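My questions will all concern the structure given below.
The other protein chains are all here in position, but one chain of the complex has been omitted.
And now, subunit A:
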Amino acid sequence: MDGVTGKGETGPKFFCFVQGNSKDYLMSGDGGSSRKGASSSEERTLELKLGPPGGEEEFWAIKEYGKSSYFSHVASVQKGINNNMNSGQKFSADPAPKANGSSGSQKRTASPVMGWPPIRSSRRNLSSSSSLKLPPKFPHVVQDKISLEKPAENKGKGLFVKINMEGVPIGRKVNLKACDSYEKLASSVDQLFRGLLAAQWDSTGIETKQDNEKPISGVLDGSGEYTLVYEDNEGDMILVGDVPWDMFVSTVKRLHVLKSSELSATNFNQNKQEKGSFKT
């Protein structure tokens, strides 16, 4: 759809001429640049004109409309919009909106008319919020869609994010605001799960000893038995530590502590499937 860029935003590369009365702005092919008044004759020949061939060199200009949409000022000046430039109907008043002439399937751009098409916001965002990446058959589904929706909980000054450890059925929540670095986060992981992990060994019948409580270390560099990964706001699984801490905090949605030995792309999926859902 043609768009107008009255404020000089980058817009589609269409010509767009509308009768105006105050200023003489010409919308040029690279969108947004405005030149006053008459341009050189060479430039004139390069520009599309809407008017009877050989007729007056009247330049249709774009009204100063602020944020008005393309269609709103086209409609307001026209008495008969005609999409087809070659229709031979009267041109004395009114331009055709699609100055580049072609009808049919033009690639529409990201600058639509305000409030058009008339659909509710919940429908408008449908294609962007829904994942069309569902592969043909389970179990190769890459993402658990539900967990995409889970925002990190923001309790006042805390940023609490769920963290699950492989092999431990009970998850924890870690306050990222209380950590200010990856090192602090890693030690939180140890604090949160050391006891729980030891309790897991208990349940498998192995003798309980205090020294079964091993510290959980090396989660950041792959050197330990476990590795820390996270799910970001786009649903992707990423190794913790690649980006600056602040960027990590702003995109992290949940954390996983996975066994380093089983860490591989396909195993991500299988691990998730075995655990069942990550839902409440």
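Convention: a contact is a pair of C-beta atoms (placed from the backbone, for glycine too) under 8 Å apart; a residue touches a chain by one contact, two chains touch by 3 or more; residues count from 1.
Just so it is clear, contacts and distances are computed from a predicted model.
Novice: Given that one chain of this complex has been left out, which of "F-box domain-containing protein", "Glutathione reductase, mitochondrial", "Translation initiation factor eIF2B subunit delta" or "AP-2 complex subunit alpha" is its protein name according to UniProt?
Specialist: "F-box domain-containing protein"
Novice: Which subunit A residues touch the hidden chain?
Specialist: Missing-chain contacts on subunit A: residues 1, 66-68, 71-84, 87, 97, 103-110, 112-124, 126-127, 130-132, 134, 136-139, 141, 145-146, 149-150, 153, 273, 277, 279-280.
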